[in-house]
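First comes the structure, then the notes that go with it.
A selection of the complex's chains, in situ.
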Amino acid sequence: MPRLIKKSAKTRGLPPGAIVHIGEKKTEKVKISVIDYSIGKFDEKEVKNVEECFPYVKKPAVTWINVDGLHEVEVIEKLGKCFDIHPLVLEDIVNTDQRPKMEDFEKYIFFVLKMLYVNDKTQMIHSEQVSLILGRNFVISFQETVGDVFDVIRERIRKGKGRIRKMGADYLAYTLIDAIVDNYFIILEKTGERVENMEQDLVSNPVPETLQQIYNLKREMIYLRKSVWPLREVINGLLRKESKLIKNTTHIYLRDLYDHTIQVIDTIESFRDMISGMLDIYMSSVSNKMNEVMKVLTIFAAIFIPLTFIAGIYGMNFQNMPELSLPWAYPAVWIVIILVGVSLIIYFKRKKWI
Amino acid sequence: MPRLIKKSAKTRGLPPGAIVHIGEKKTEKVKISVIDYSIGKFDEKEVKNVEECFPYVKKPAVTWINVDGLHEVEVIEKLGKCFDIHPLVLEDIVNTDQRPKMEDFEKYIFFVLKMLYVNDKTQMIHSEQVSLILGRNFVISFQETVGDVFDVIRERIRKGKGRIRKMGADYLAYTLIDAIVDNYFIILEKTGERVENMEQDLVSNPVPETLQQIYNLKREMIYLRKSVWPLREVINGLLRKESKLIKNTTHIYLRDLYDHTIQVIDTIESFRDMISGMLDIYMSSVSNKMNEVMKVLTIFAAIFIPLTFIAGIYGMNFQNMPELSLPWAYPAVWIVIILVGVSLIIYFKRKKWI
């Protein structure tokens, strides 16, 4: 599970705008790919030197520059200089401990987003920071590792599927954010399955491990919430702001995206509610089980302790115990024992303990 | 119980606006019925081909097209093309995992709503997505299965009862939404009865199954809430928006509808409060029962263990035990035993354990 806050001691004391990579180095080599397209045109290449991207700035076609790997700070600095990006933005891109946000710099809009995926082995949620810069005719995207979420979009551009080739850079940015939000639904589906499994366990066989699992789920929901809540403001801000970079035709798609975000948040809140309900159920069923244990103990103790006392009485060695010599005394004691035992059993049956 | 989130893996990677049906296929054949009416006129038919609906577009009378079954995507696409509906809307219609919402496209208003009904056998709440498109003189409604909630409205139009034939398409749309909201009250009534039954059980005979029932109720309330809360915004948005499609005379009906929605939400919140109170009561009464069990155990053990000890003493085989030969020793021990027993019983009576 990712930590709620990353070690960022590296940046303490540095002036604002100092571009220092914070976070794990998740990939070996920084990989830069460029896609340049318009309705009739498509050009894709992987570049070695960041300088190769620069000529695209002035071309009218939509340019999408994707950078995988954030640890080579110089690459990002050069890109920043070429596209005239504010140093604070560059700082935010390489500091992977950002809160999702949107900032409008008039000439470009800057987005920070969290890509979430579930590690199939550990079943834990991991997160990766994705930053987007949307300019008049370009989108620059920054990822921590080589991801595959954007591959479908690349494919769609290549084949000219859908309306993506006909629309501008704003639509491309929307598509990228949409792909990230779409991915949240996968996380939620998996979480939903885990919740349902746990609900059944809770009923059929609650064990101490269930408690740990409930806590893990709760913790994940806290983490998810922290990653997704700010997205709401991001997209809402985009809808309200009258940015020249966002065309009117794209607005309807943003509204759709906003609906999806709200749906993700709603579902997280519902899961939180259900998890807290499960914890209550768990605690109650632990109490119920203890009740059952206590009943067993009480029944055994309450039946046999009095009987043992009766037997103890006639185990005493007094010389003057007239009962001992009566021939029917022993069977009589047995009858008494059976009567006491049976009446106690009836008593407990009446109390519905047996 | 319906899941909080549906499997929608089918749409991952598709471009926005791709029309793919998500959700169970609940009916075999798509059924399309058309009702066309004005004050003096009434025309109703069931159509085989969706194309038969198209001529109604230009007629001035109010046309209500109802589509039952969403899995035949082409039907919906054709309808969409004829009525000039945005692809994102069509996507939302066939994706039955939508959050209730309202979107104003100037030429038409699009609604997504959730129809809820209780399965009489399992006592569980199921939901079905209903989409409405309100145009200048038409309403198109989409349901997952052939439902009977709208039958009363059909009947009312046929017979010209009430003011429905005199009003426009906006009033028809209101009537349809009103029928859905009215249905929520039935759900709430049934839930109310279950809550009351459970309250009585809680007092008279709390059993572990009660716990499961409380959790189920809680879960259903989470689900209901998720379906109904957004409706508030939907109708409020409609009231505030100055849409040309909504006439002034309809506004008062919308205000009434808004009140009903608030009432549904209030009641859900009250049920949530009561259910959480019931859980507290349940947990306390489990503790109370354990207390009772412990008291029984303690009384038996505390009375008979000391007595058994006394009997044990005189069961010892020491040669030099002067008491053993005293003739009044045995009755004396009995007196001691009775005294100890009685004083312990008095002690527990004082403590109000007996």
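Per-chain residue numbering starts at 1, and chain names A and B are given in the order in which the chains are listed.
Everything that follows uses one rule, which is that a residue touches a chain if its C-beta (ideal position, glycine included) is under 8 Å from a C-beta of that chain, and two chains touch if they have at least 3 such contacts.
Here the structure is a predicted model, which means the values were calculated and not measured.
Q: In this structure file, how many copies does the full complex comprise, given 2 in place?
A: Taking the 2 displayed chains as part of the assembly, the whole thing totals 5 copies.
We adopt the following convention: only the chains that are shown with their structure count from here on.
Q: Give the rotation angle, in degrees and rounded to the nearest 5, that superposes the C-alpha atoms of subunit A onto those of its identical copy subunit B.
A: Angle of the fitting rotation, subunit A to subunit B: 70 degrees.
Q: Rounded to a whole Å, what is the gap between the Cα centroids of subunit A and subunit B?
A: 26
Q: Using the touch definition from the top, list the residues of subunit B that touch subunit A in their complex.
A: 3-5, 7-9, 11-13, 15-18, 86, 88, 92, 97-99, 101, 103, 105, 208, 211-212, 215, 218-219, 222-223, 225-226, 230, 279, 282-283, 286-287, 289-290, 293-294, 296-297, 300-301, 304-305, 307-308, 311-312, 314-317, 321, 323-330, 333, 337
Q: In their shared complex, at which residues does subunit A touch subunit B?
A: Touch residues, subunit A against subunit B: 152, 156, 161-164, 175, 178, 182, 185-186, 188-189, 192, 196, 199, 203, 252-253, 255-256, 259, 262-263, 266-267, 270-271, 273-274, 277-278, 280-281, 283-285, 287-288, 290-291, 294-295, 297-298, 301-302, 305-306, 308-309, 312-313, 315-321, 353.
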